[in-house]
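Of the protein chains in this complex, all but one are displayed in their positions.
Our next item is subunit A:
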Amino acid sequence: MPPAVVLVTGVSRWLGGALAAELAADPSIERVLGVDTVPPGPEALRRLGRTEFVRADIRNPLIGKVIAAAGVDTVVHMNISSTPGGSGGRTSMKELNVIGTMQLLAACQRAPSVARLVLKSTSAVYGASPRDPAVFTEQMQARRVPGGGFAKDSLDIEGYVRSFARRRPEVGVAVLRFTNFIGPRIDSLLTGFLRMPVVPTALGFDARVQLLHEDDAVAVLVKAATGDFAGTVNVGAEGTVLLSQAIRRLGRVPLPLPEQAMAPLGRLTRQARITDYSPEQLRFLNFGRVVDTRVLREEFGYTPRYTTAQALSDYGTTVVPVVDRGVVGSVVDSAEATVGRLAAAWGSLAATTRRPSAAPDLRAVRDA
């Protein structure tokens, strides 16, 4: 049974807006409510269609009135900030993430109409350390519990959602642990990071990176909001790339720096508003993280259309390469041609200097 009234938090971000637009395009859904503290931009507003925008802060009990008045039956919680820069510092980021989720869940618990809750979580809850297994399944936990930042917030949020599910067992709760998003339109940690012409990396480390294309992310969210899957599922594309490989494929210039220099550089680029990465994201960029997607394919019932490599190359269409593939190709080609000429010259030189040894029974006859 399709949901009647869907509430999407964080609708002013790209992914929230894309989900609301998809849901609004589905005529079987009665109403789509989008909640955020800032109104969506003009371009996003056009896309949102019949979505009703509610300017509200989920940290405020007002959100409960919105849910009760509209008779919301499906809540998609996506208003979780991954970077302190975008939400006015770490303190307010934590408040938005943790207190906001608590308020939203409190409101959901009070509203008898709510029958389904979808949480946009992250695979960052598995942490990233050299002691981790290569591939995480949903049952595994972080070997080294993330100490702070986005990953810690996400762990706390998942904890609150689990206790909500215990208190309202009739509500179907789906927790989606997404890998890193990438694509031409979305704004994520990696898109900002890889857009820099010179990409700083930690010297001597190379992370395994699993991505998810923005279209697949939206499709999974739509399926989670309209379907009946309950439980936790890892959402990531098939295959992985190494961070160094991704940098090379996009034609960026890697800048390996000693590990100790990465954190100060992160603070510097955050202040300069170039890109924003925190210590726990640095650990991800050192060791990487891969999740098992069997549950996604077999139980949730969705196979991402893009593999990690395809998602990366689709994103690559929007960045101008610094190291152009054609230039590399022509340089290698001309080097190969030079080697070929040298080899031919060497061969002919060797042939003239070496006396041909005549067969014993045959005598060379010189004409004239």
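Just so it is clear, a residue touches a chain if its C-beta (ideal position, glycine included) is under 8 Å from a C-beta of that chain, and two chains touch if they have at least 3 such contacts; residues count from 1.
Note that in this section contacts and distances are computed from a predicted model.
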| item | value |
| --- | --- |
| Hidden subunit of the complex - UniProt protein name among "Peptide/nickel transport system permease protein", "Cobalt transporter", "Penicillin-binding protein 2" or "1-acyl-sn-glycerol-3-phosphate acyltransferase" | "1-acyl-sn-glycerol-3-phosphate acyltransferase" |
| Residue in contact with the excluded chain [from A:I99, A:V145, A:V198 or A:L242] | A:L242 |
| Touching the absent chain when the full complex is considered, from A:P130, A:P197 or A:G301 | A:P130 |
| Selected residue (touches chain absent from view) among A:M140, A:M196 or A:L265 | A:M140 |
| Candidates A:F150, A:F205, A:Y302 or A:Y315 - the one touching the absent chain | A:F205 |
| Contact footprint on subunit A, counting only the chain that is left out | 130-135, 137, 140, 202-206, 208, 210, 239-242, 244-249, 259, 287-288, 290, 323, 325, 328-329, 332, 335-336, 339-340, 342-343, 359, 361-362 |
